[in-house]
Every structure is written in structure tokens, then in C-alpha cells.
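Of the protein chains in this complex, one is absent; all others appear in place.
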Amino acid sequence: MPREAKRGEVIEIRIAIQHPMETGFRFDLMGRSIPKNVVNSLVVRYNGAEIFSAEMGSGIAANPYLQFYTVAEASGALVFEWVDDSGERGSERATIAVNG
Amino acid sequence: METPRRRFFSMLAGFTAFVLLPGRNAHAAIESLAPLVNKITKGAPLREGRVKLEIPRLADNGHSVPLRIAVDSPMTPADHVRTLTLLSEKNPRPVMATFHLGPKAGRPELATRVRLATSQRVLVVAELSDGSFWSASAEVEVTESACLDAS
Partner (left out) sequence: MKPAWLLAAFLVSVVHGAEPQKPAPLKSGEEFSSADVRAMQADDFANPGMLWVARGGKLWNEAAGRGDKSCAGCHGDAAKSMKGVAQRYPRVDPGAARLVNLEGRINLCRERNQQAEPLKLESDDLLGLAAYVASQSRGMPVAVTLDMQNRRNFERGRELYFTRNGQMNLACTHCHDRNWGRHLLGDTISQGHGNDYPIYRLEWQSAGSLARRIRSCFFGLRAEMPAYGAQDLLDLELYLAWRGGGLPVETPGVRR
């Protein structure tokens, strides 16, 4: 995403998460089923307000990639938080300077 | 003996057969997903249109198929896209993802990469702020890799 924008400008946000998105349908070399573990939720907050969220399943490819948009309203921070089936959480923070 | 007349008619028959072949209309409702779609729309009718789904006709690899969704919507507080649901016709889990947008989204567009278990149709259902549901679908061919890989 851009580091700065004009107020009211629509900005593009892209996120790529390193995660196997294990479907639960695969077997390891010993024939044991590999348990399902996907990033099931991603929430994006802009200065505290939720602007985008996704509930994902095994139908989303490994190392999930998302591209979406938001309106640059005020300078501040975008916080990205995600959770996977095993409960592991990840987050990322990006700041944006909004002029005008 | 094949006379020019016979050759002409056999060619004509082939041509007619091609024209009359009932092709799978990608925009026709995907029957197998109807109950699921009903749950999403809570009985409201699912209309075709206003949604564009870009996805390759032939996937390089079913593990990762890039797609792009765009909806015709002004994205104002009064008129915007609330949710986008991606559905698969033949995956073991038909709901691939649900995306929640809203007026702050700015542009009703989204891109991601999906897994497709086999050749099938993909359906995207858009819920608008006025409670209407619009959709688009596309057919994707998914083939196996030429050389199997168990590395």
C-alpha cells in the first residue's frame, strides 16, 4: 500500500501471508492425515475502524494473497490481523500519511 | 465412394452438430450450489450481472488460480457492496471465502488466488446494501501436471 495519499483517494492494499493453508485432505509419507490448518480470518482496521475482513477456507491457495481497496481518510495506521485454525495469530502494521 | 456431395453433407452435419450441442452455459444457475446460495441470500433471488469475475479459462495449476472480482457499485454509504462470497462447484468445501466490504472500501474490487480441485465453475455472489444479490460465474479447466511430482 502507498505510504502517503490525498484525502479521499482510493488506495490499493495488497497482502501476502506465508502460510501452507493445509486443506486437511493431504497425507504425510507415513499415511497419516495432515490436519486442516488454514488462515480462516483476516481483519483490517484503519485507525481502529474495520474497513475489510475475510473469512477464508481451504479453497484459498497456499501463501494467501489478497488485493483490495480502501479510501484514504486520515493519517494513521492500518492494522492487519489474522488467525489460523490452530489459533496462531499474526499481525502487521503500516502507517499512511494523508494530505489535504 | 466419397462424392463431393457426400463430403458436403457430412461437413454440414458436423457443423450442425456443433451448433446444436447444448453447451454448459456458465451463466446458468449452478444447480448443485442452489441450496448453499439460498442460505446466503436467505431466499432472495440471485440475479446475474453487475459482477465481473476474471479467472483464467485454463488454470496453470489447480493449486493456485488467480482471480479478480469487480462489482458495478458506487460504494457510497447508501449504495455499496456488503459481502462477496466465492463458491466452488466441485471443491470438497464449496465456500472458498467470504469478503466483507462496505462504504469505506472505496472500490468494489478484489483479487486473490484460489485452489480448484478439478475443472469446474466458480460462482461469486455479491450482496449489496439494498439487500439484492448479484452474481457472476466462470468455467475453469484444471488439468494434472504432465509429469507427476512426488518430490
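A and B label the chains in the order they appear, each numbered from 1.
Quick note on the criterion: a residue touches a chain if its C-beta (ideal position, glycine included) is under 8 Å from a C-beta of that chain, and two chains touch if they have at least 3 such contacts.
Here the structure is a predicted model, which is why all the values come from computation and not from measurement.
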item	value
Full-complex contact with the absent chain, from A:11, A:39 or A:62	A:62
Where the missing chain touches chain B, by residue	56, 58, 60-61, 63-64, 66, 143-151
Where the missing chain touches chain A, by residue	14, 16, 18, 20-21, 61-63, 65
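We adopt the following convention: only the chains that are shown with their structure count from here on.
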item	value
Chain A-chain B separation of Cα centroids, rounded to whole Å	23
Contact footprint of chain B on chain A as seen in their complex	10-11, 21, 23, 25, 46, 49, 51-62, 64-71, 73
Complex contact set, residues of chain B against chain A	63-65, 86, 88, 91-93, 95-102, 104-107, 109-115
